[in-house]
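The structure appears below as structure tokens.
A single protein chain has been omitted from the complex, and every remaining protein chain is retained in its original position.
Labels A and B are assigned to the chains in the order they are written; within every chain, residues are numbered from 1.
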Amino acid sequence: MKPCVGRIANAGRMAGSPVLKIMLLLLLSLSCFFNAHADAGAASDSDTVLPTDYPGLLAALPQADFSTRQQIVARLVELKPPHGRELLAAWLDNKLQSRQSDGKLFLVETQDDVLSLTDPLTLQAAGTGKSEDFEQVRNNNALRKTLKVAIAEYDLADPAPRVRIAAVKQMRRDLDEDTVAALRQHLIVEKDRGVQHQVEVALALGDLSDADAAKRLAAVKALEGETAPDVYNALLPLARDTSADPDTAVRTAALAAVQHIETWRGFYEALETLFFGLSLGSVLVLASIGLAITFGVMGVINMAHGELMMLGAYTAYVMQLLLPHNTGAAVLLAIPAAFAVSGLAGIAIERSVVRFLYGRPLETLLATFGVSLVLQQLVRSVFSPLNRSVASPSWMSGLWQINDLFSLTCNRVYILGFSLLVFALLRLVLNRTSLGLKVRAVAQNRGMAKAMGVRTERIDALTFGLGSGIAGVAGVALSQLTNVGPNLGQSYIIDTFMVVVFGGVGSLWGTLISGMGLGVVNKLLEPYAGAVMAKILVLLFLILFIQRKPRGLFPQKGRAAEGM
Amino acid sequence: MSQTGKQGVAGGLYNRIAQPYLGLLRHRGSALRQEELDASHGTILYLEDITVSFDGFRALDALTLYVDVGELRCIIGPNGAGKTTMMDVITGKTRPDAGSAWFGQNIDLLALDEPRIAQAGIGRKFQRPTVFENHSVFENLELSMAGDKSPWKLLTAKLSGEQRDEIGHTLELVGLLERSSARAGSLSHGQKQWLEIGMLLMQRPRLLLVDEPVAGMTPQETERTAELLLSLAGERSVVVVEHDMDFVRSIARIVTVLHEGRVLAEGTIDQVQADPKVVEVYLGE
Partner (left out) sequence: MNLVQTRAAIPGRLLFGGDVGHRVFYGVLLALAVLVPLLNLAVPEGSALHLSTYTVTLMGKYLSYALLAIAVDLVWGYCGILSLGHTAFFALGGYAMGMYLMRQIGARGVYADPLLPDFMVFLNWKELPWYWHGFNHFALAMPLVVLAPGLLALVFGWFAFRSRVTGVYLSIITQALTYALLLAFFRNEMGFGGNNGLTDFKELLGFDLHHDATRVGLFLATVAALALGYAACRTITASRFGRVVLAIRDAESRTRFIGYRVESYKLWLFVFSAVLAGVAGALYVPQVGIINPSEFAPINSIEVVIWVAVGGRNTLYGAALGAVLVNFAKTWFTAAMPEVWLYALGLLFIVVTVFLPQGIVGFLRQRLGAAS
């Protein structure tokens, strides 16, 4: 194998153009692949020459072919040397590299072509190096699997039960004699009930293929009540396929277990649909709630509402350009920044256009539509018409695994929570602050509020700014779900107006309930009608509903509502 | 009332089902319909146990009120007594939660909508004068004229000599003859009030509901309005809602006092003003 690695390195040095380099690499790695297979047979003869101590194994690693590497991993698991886990984990992450000059192994962290080195024997820092002087210790699919199991076996000794459970789950994906033996061994020493249970499940899974029917039956019984996908996949052939198991009792028991899992699956799928619905609903609520202020409280049809969201989303994008290495802080800082940017833009719109048009809602519709066109073109000119993506911080990405069958995507959970938070804050502002009191006073009776000394013009501007600022905050949330582009806002404008009208103009609770409700209904319809038809059906429902009850679900009484 | 009630059911059905078709057959529909109004018992409006609530607030609370043919009735009461809501019920704008409302013995008002009620012969003047500001005074009266008001008829409708005369007569009656071609929006407040009364007259109503006709009028205008209303009663029944007690005194024979959605007192102005309950309500306010 060594010549192959050398060839790659040479080719890399020789080839000038990057494209050529990549092509050469591809070709060579292909040839390596075939070589590896050719070598596999030859190497098996020479396994006796493997060293038995940790440093020796490490020294042998860079030159070893893939099958020898398999054996080295197996030997490491037997030895369990200190820091062996770190070595395996680094290898799995492609962070194990050998120095070309002396073949010595290091755990590396790469940044801008500079490697910070760690000695695998001591875990002490060992200076830095240049990336061209180092060669990655490669692995393939089979090796990665072996590495994962090996790490899992290390983890079985971890003090935290959570880690041990994950290790057992990892190991049972790929059960063979060795792992079963290791697990059996571990069960003797394991004290934690949860871990014990997972080991028992793993052993039962292993027993499913036992020759003894009684043992298989006991295994199926032991798996009853388990819902994990690998258990399901192991049981399914026994239950469905009459030829899979000669024993009827085993088949019947397996069928019962499978049906049990399927019932739970149905339940969690429904729960998942509900969650997707609420997630869509939370986006609708976030997008609409600012509109509920400008439209509901002030009676202004702000067609630029979507573009104010777009401004918020672009604020998140700019924030990320300013803080490229800290996406988490960028997103968090973008929230107040977007509120300020969109809020100020809103105040500017109110002062320059909307204030001339109070009491003429249809005219505000047309004028603010003009504003929306200008804003769209503005971001096209400033940021280019292309869509930009805003990265999610690590704590927002990934899955939140609740149990074997049910997991939630983190960013959606966050946005759901965020929309409720925004809703609560807005209610607090409207109900508990003096600004809120004045806003409501102006909405209910402008003349009387003015007579009481409220500066209605200022309140108008602030109210519009508040609604617009919330649109900006919604834009930050949207930037975490979709790409940011000049048309971002336009796609929401009809949906948001429908949400506000359906909920009842002027009712914040109405907006919340209608947004969530429409989200859930949309997602409930999707499996039957398809995404587009579901949307059309919801729109038609809304058109009919508004004609039946033009004041929405929670109609507001009073002169403000009558005026429109 | 049970007897009239039964007749009323049949009348209501007739109104709902047969009348529109008869109207198609006979072009002067609404004029004929007015003749069909049966007020032979001498009462033109029956309101019985009318209850209207908004969000738990009872605007009308089992209100019972009768108006006679040719009568001029004044209705007074403090703010929130339910005067405007009562008019809304009679003209079909608001549906009551309970009770019955009959126009004569045979027309069930609760089964009809606003245009039908207007065509049946009830005219309503709003509290704020509402005329068609962008039309001329003449056009305002032309539009209010009794007759077939279906869209298709009006595409080709032309004014007959008789109709012109009728408009001219009404213009004279409300004192707007010289302003016939002026835009209604350019009239003074009082003139708009009169124009609106003129518009009601063009409908040839049997019952006129007039909400605060002299609000914002000069004393001279008020006097002229009083004369106008007095001259209208007799041939038609007139119900006037008003706050101005002097004005009420100058026109009313019978006054009804509403309070919290009910009739508090009824009688001549002197009787009513002497009633301790009325005094308490007004002083309490």
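Operating definition for what follows: contacts are C-beta pairs under 8 Å (C-beta built on N, C-alpha and C of every residue); 3 or more make two chains touch, one makes a residue touch a chain.
No experiment lies behind these values; they were computed from the predicted model shown.
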For the full complex, which residue in B:Arg183, B:Arg224, B:Arg249 or B:Arg262 touches the chain that was left out? B:Arg183
Which of these touches the unseen chain: B:Glu133, B:Glu235 or B:Asp270? B:Glu133
Need a quick check: the contact residues on subunit A for the chain that isn't drawn. 301, 303, 353, 356-357, 361-363, 365-367, 369-374, 376-377, 380-381, 490, 494, 497-498, 501, 532-533, 535-536, 539-540, 542-544, 546-548, 550, 564
For review purposes, identify every residue of subunit B that touches the missing chain, sorted by number. 30, 91, 93, 114-115, 118-119, 123-124, 126, 130-135, 139, 142-144, 146, 149-152, 154-157, 183, 185-186, 199-200, 203
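Criterion: only the chains that are shown with their structure count from here on.
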Cα-centroid distance, subunit A relative to subunit B, in whole angstrom: 67
